[in-house]
Structure formats: C-alpha cells, structure tokens
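Before I ask anything, let me first share the structure, which is written out below as structure tokens.
Apart from one protein chain that is not included, each protein chain of the complex appears where it belongs.
Letters A, B and C name the chains as they come in the text, with residue numbers starting at 1 for each one.
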Amino acid sequence: MRDARPLVRLLRDPAGAGQVKDWTSLVAVARAESLAGSLACRLEGLELPAPVEALLEAARRDGEAGRVQALWEAEMARRALAPLGVPIILLKGTAYAAAGLEAGRGRSIGDLDILVARPALPDVERALLAAGWEWVKEDSYDDQYYRRWMHELPPLIHRERDRMIDVHHAILPLTARPKPDMAAMIADRVALADGLFTLSPPDMIVHAAAHLFADGDMAGGLRNLWDIDRLLREFAEGDPGFWPALNERAARHGLLPAVGRAVRLAHHLYATPVNWCQAPISKSLISEATTPAKIGARHQLAAADLLYRRRLLARDGWGRARRPLIRLGFYVRSHWLRMPPLMLAKHLWVKARKPRR
Amino acid sequence: MNHVFRLQVGPVSFRIGSQWRRPVAQLRRLYEGYPEPEGVCDFTVRLEAERVWRRWLRPSVAIRGDYVLPDAAPLPLAQGLLAAEMGMNLQMALGQKRFLLLHAASVERDGRALLMTGHSGAGKSTLGALLGERGWRFMGDEFALLDLADGRLHPFPRAVSLKNESLGLFDGVDPARLGPVLTGTPKGRIRHLRPNGEAVARMGEPATPVLILFPRFGRDLEPTVREVGAAEAFMRLTQASTNYVALGESGFDALTRFVGALPCRAIDYADTAQAQALIDELWAKA
Amino acid sequence: MSERSDISGEEGIGRPSRRVVLALGAAAASTVVTIRPALAQTAGSVLNCEIPVPAPQAGPGNFIAADGSLVPAGTAGAYPPLARPLKGEEVKAMLNGGRAPAGVNSEAAQAYANYIRRLQAGMSGFTCYASLQMPR
Partner (left out) sequence: MAASLYAADPPETMRQFEVEGLTLLYHRKSGLTHFLAPPAPQILAALSAGPASAAEIAARMGESFEIESEDPAAAIAARLAELEAAGLVWRT
C-alpha cells in the first residue's frame, strides 16, 4: 500500500470491504490516521472475515470508551465552571460526540477543547486551577507567547484524571491573517441538553476547515477532512438554507479560501455531495464564475489542492509517514500562517536556542 | 519494510517489519513451528532506524508500530530481537482491547488454569516457565488474556525472556529452543526460550481459571501462604491490567466475576522448590 | 458498619431493613478510591524508557535547584541540565538507593532525583517515571 487511498475508498464506500486484500495494511493506516474507530463504525454490520470483525468490534468498543471519557471530561469542566455563569462551547470531537453527530461515531477524541469569550478567560483559568487542573509547562517564554499571541491558554492537565484541556478564546492564533468574528460565533452558539453549547452548524464547518487549512501542519488531516465530510452531509441534508449560510459565515470570518478548499477536497476524497451553485468559494472567483459552465468547474481541484491531497494521503501500508519534503513544507507553512514574518523569525530564534533532543 | 515476519500467538497475531535482516532472522528461528496468521494481523510492529543514517552508522533500533510511547528509547542493533519482543509487548499493553489483559503468567492442567501475577522480580515468569517444563501446559509468562464474554483464559505463549540468574534453571532444555544470549540490555543478560511443543500446539485452547496466586520471591523469605480477599485481589488485578479502565463496564463485569469466584493466595518463597511445593499443595485444594 | 443485613450483592444501594450502626468516620478519613489506569506500570516492565532532565518543554537556560524546581541558569546551588537523558535503570538506582549516575556527583543527583519526583503527566519522561514507581 503506497498511500492512504485504500482507506479513503473504504470510508467512502463500505461496500468495497469484500474486495479488501490486505486488511493488515489498511488497519495500520487507519490507526496511524486516528481513523480506526470511524472505519470500524462505518463497516458495522457487514459480512467480514471473523478475525477482521473481531478487530473492528474491539475498535468500536474502544471508540465508545473514548466517547464516554471525553463526555465525562466535558461534564467535569462544566461542573467546575458552572458557578461562573459563562457559556462554555465545546469544540471538535467532544462537540460532535455531545451533539450526537455522525462525525462523532467511533471518532478518537484527545484533549477537551472549549471556547469561552475572551473577557471570561481569567475567571475560567482560576476556576480550573481551583478544581484540580494544573499547567503542563513551566516555560515562561511559551507562557508569555501563548498569552500574548495564541488563541488559547497554555494547556492544562487534570492532576487526577490525567486529561488535558485547551481553553480557546478564538479559533485561530491572533497573529494569523484571517480574523474570524468571534463575537458572532459565540452569539450563534447552540445549546445542548446539559447546559453546554456547541458552535452553530456553519461555524462548526468553518472551525474544522480553519483548523485543517489555516492553522496546523495537516497532521491528522485525513481524519479532520472525514469530520468535514460527515458534518456537511448531516447539516445539508434536508436544509436548503445550509449552503448559503455556510457561504455567508465563511465570508464573514475571512475563511472562504479554507472552507472552499475543505469542501473541494472532501468532495474529491470522500465524495461529499455539494451544491456547487451555493458552495463557499473565494470572492474573486464568484464574479467570474456565473455561467453554468463555470459554476460546474467550481468542483475542480485547484493546482494547490493537489499538493494538499498528496499531503493528506502520505501514509504507507506500514503506517509510516511518507513524503518528508511535503511534510516539512507544510510544517514551515503552519508557522508562516500563524504569525507575521518578523515575529516568526523571533519565535524560531528562541526555539532554536533551546536544547534539541 | 525490507524484512517481514508474521506471527500467531494464541488468539493474537503480529506483523513485524524490520529495516535489518538480523532481527527477523532471529525471530524466525525463535518462533520455529508457530503458525502463520491467516488473514489480518492484529498489530504491526516496525523496527526502524531513528534517523536515516543510523540504519548503517552505529545502528540503533527504534521500536515503532500501530501504538507507540513517547519515552521509548532505541536499542542497539545487537539487541534487535529484544526490540521486536518489546514492540509486541507494547502493542499488547497499549492496543489490546479484545480481552482483559493481565500482566500475569499462566499454566494449565486438565482444562483448568493457574494464574500468577505480581510485580517484575516476583518470579511469576520464571515459575510459569518452570511449571511448563514439569507437567503443566505453559500458557504464557507475560500476559494472560481473560475472555470478556465467557471468563476463560486464552493462552499467549510467547517466547519466555529468561533473565540473569534464572537462565541457569533451564540448562536441561533442548538448545534449539534457546535464542541468542543478549548482554548489556536494560534488563541485564537475557536469553529467550521457545515454549515446548505442547504449549505451541495447543495455543488455540483456552482454559477455565481456578486459582490466582500472587507470588513474592526473596532469598530471606519464609515459605508462607496468605489468603487474599476479593477486594485486595480486585485492586491488585486492576493494577496488573493495562486495559481494565479502557474496557469500561465489560472490564468491570469480567473482573468482578473473576475475583468473586476464584480463590486468591499470596505466596512467599526463597527458592523454586519451595514455590513448587506450595503451588502443588494449593492446586490440590483448588 | 457493625452489622449488615439485607444488603444485596449486585444491585441496589444498601437499604437495610433493621437499624444498623453507621460510623461516619473522621473528617480526614478517605472513603473513595478511584481505580486509575495502570498502563504506565505495566508499560515500564515491557519497555526500555528514558527521562530527559529537564524535559524539553521546560525550555532553555534552566538549572535544577536542590529541591528539583527549575531556576534560571547560573543560580547559586543549582545544577545544569543533563546532557543526555537518564535510562530507566539509572533513575531507579538513583531514586531508591541514592546511587548517582556515571559522571554526576551525589548532590546533583539528589537535585535531579527531586526534579524527576516532581514530573507531571504530559511532560517528557513522566510515563517512564510512573513505570518505575511500582512497589517491589
């Protein structure tokens, strides 16, 4: 297996499971991409060889345990923060699981990510520290850097439960070029039954796309794109207003390019159904893409998309990362996206002076 | 990967890939007569150079695979076999979710299994291996796999890693069953021993657990037996399990059923003859 | 409780039909113990691990004070970072018997040992340290 395409194909179309020759490689890729639980849920109920079924059953059980643990961590954070009376918005995997979304099925969930309004940050920090969370790092530089420029508090870990929490006040670093409208995002939150919140459906997509294309180095990208596929399908089904709403929100947050790229790549890799007339697309293209032929061409991958696609699929049948140069390129880019050049130079200088291990 | 070995041990299968020939050749010899897995392998282990040039220059083996720990340190290529063994252990410790995994040795007689668990150095591994040469069926010296549905114990008869002084206890075994002597490892001098033909031939047969022992070895200890209550046994077994918490309610069910039904004893011993006498005595009553 | 009656084993929280004595215990007593994952302990016995002193996350230019805390480089009575990570076996010897690793004097070893005792989950070396904490 030279890249992750067989995994993508099977996620897209589980009926192909009967033709799989090399389950071992497929499972190794799925585990390396944190998609083993999602795959296992996707293949549930199919006639498969007994050893494969046993392995997938264990992956589903593991996914379920992870879901319970993630929701419990959210609940403990809710209890710790309840006296403050500030809305707590769940992000990423925990949000999908708490909202019962398809994207949460079997999904591996790492840290607890929450979003609060920036003015509430000091109170939230104090309340978490009082309830048993502790700083992970002692480094003053990183601390100062985090507080000044990042979109989240430095990571905290709970001393009894060993779980990390990331407290965000924005979805991108403050130094990044797009400036999402956080007030609007927080105002449009959706209440869950237990007193917690999620983002609105369009903002959930915007956040997932921003996280994937405008922030990190694309590690775990296939999983994040799978989230986007599941979310788009679920939100758009039976809601004709969804695509225009997504377009509007992506534009308002300055994230049309990222959302457009997410939609194109999800469509190409996971066959996400898209309403191309109303799908998010960069403004510069909207004016010229008005004829039916040009609208029809909107789904085509741009040249840069191909590079992203290669990066997303760069995993061999042993679970090894492939294409080190493209990876390095995206790593450098992730820093470039996060900060203006001068600040980047300073940041890299300080990092370089740290002892390397 | 350049060199590949696939291995079935009880109900678990591994695919081991290596950038170097030697570790795979050694595995092949050590596990001669083991079945090849049919179809999917549960876990993938990779032995690879930490940095590209370390494949040739002072080669050191990084232990990677489906599941990895960040603090894992590489081993010199001469200890590649040990790296492969550690890699398989690591996959079990981090990734095994089909069974309740207990860090324990187990042996069987008449379809009934004896389980021995304790901290490393307590002697469970040596005792398990010794009993396996003396009329019991050896089921495993490192991990015992408790079936979540029916409470039976599955064999996991991997090669036994004999350390330092316990090496001398196995002088009489067929030399073809012994791996290379590995010196200067993090655990001292090590030599692997392939379980005997019966253990390998019957690796697919589970057994009903009937007795749990917590052995403790010490040169100055008097041979004693102490009854261990279900509460203490439960606590100890959760700490001897890598996946108890991850298995959730099915783990709770399996383990409460286990400690509720089985006698548990702690035994102290100063030499293996004492231990065997105590075990025979307790087994007769079990 | 001095007497228990009618308390079912599996289901239902104890609801005795006769009055039994229930001691509430001292305020400082502990009545809840949560079972925590034992992965680190078992992993330690199957793994060759090491601990960087200090962890890379601690950042550059820190020394280790006698009590194990991190202080600015050059602080009097503090020790410089170790050039190489410590092997699990070295740490075990250092924590148990106070035997210093090769090339480290005993006061410095004490400081490093204290640093390791203060490691928290999430920091490099924590899993390794936790695995060495098994009672023998």
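The working rule: contacts are C-beta pairs under 8 Å (C-beta built on N, C-alpha and C of every residue); 3 or more make two chains touch, one makes a residue touch a chain.
Just so it is clear, the structure is predicted and the values come from calculations on it, not from any experiment.
For the chain left out of this panel, the touching residue among A:2, A:79 or A:147 is A:79.
Residue in contact with the omitted chain (choice from B:70, B:184 or B:229): B:229.
The set of chain A residues touching the chain not shown comprises 65, 68-69, 72, 75-76, 79, 132, 160.
Contacts to the hidden chain, counted on chain C, fall at residues 1, 4, 7, 9-16, 19-35. Where chain B meets the chain that is not shown, the touching residues are 229-231, 234-235, 238, 244-245, 248-249, 252-253, 256, 259-260.
The working rule: only the chains that are shown with their structure count from here on.
Centroid distances built from C-alpha atoms place A farthest away from chain B. Note: centroid distance chain B to chain C, computed from Cα atoms, is 26 Å.
Inter-chain centre distance (chain A to chain C, centres taken as mean C-alpha positions): 33 Å. Multi-chain contact residues, meaning those touching two or more other chains, occur in chain B at positions 246. Residues of chain C found to touch two or more other chains are 36-37, 85, 124. Note for the complex: chain B touches chain C at residues 63, 69-73, 75, 86, 89-90, 92-94, 103, 119-121, 142, 185-186, 235, 238-246.
Of all residues in chain A, only 23-24, 27-28, 31-32, 49, 51-52, 54-55, 57-59, 61-62, 64-65, 68, 318-320 touch chain B in the complex they form. Those residues of chain C whose C-beta lies close enough to touch chain B in the complex are 35-39, 41-43, 45-51, 85, 87-89, 124-128, 134-136.
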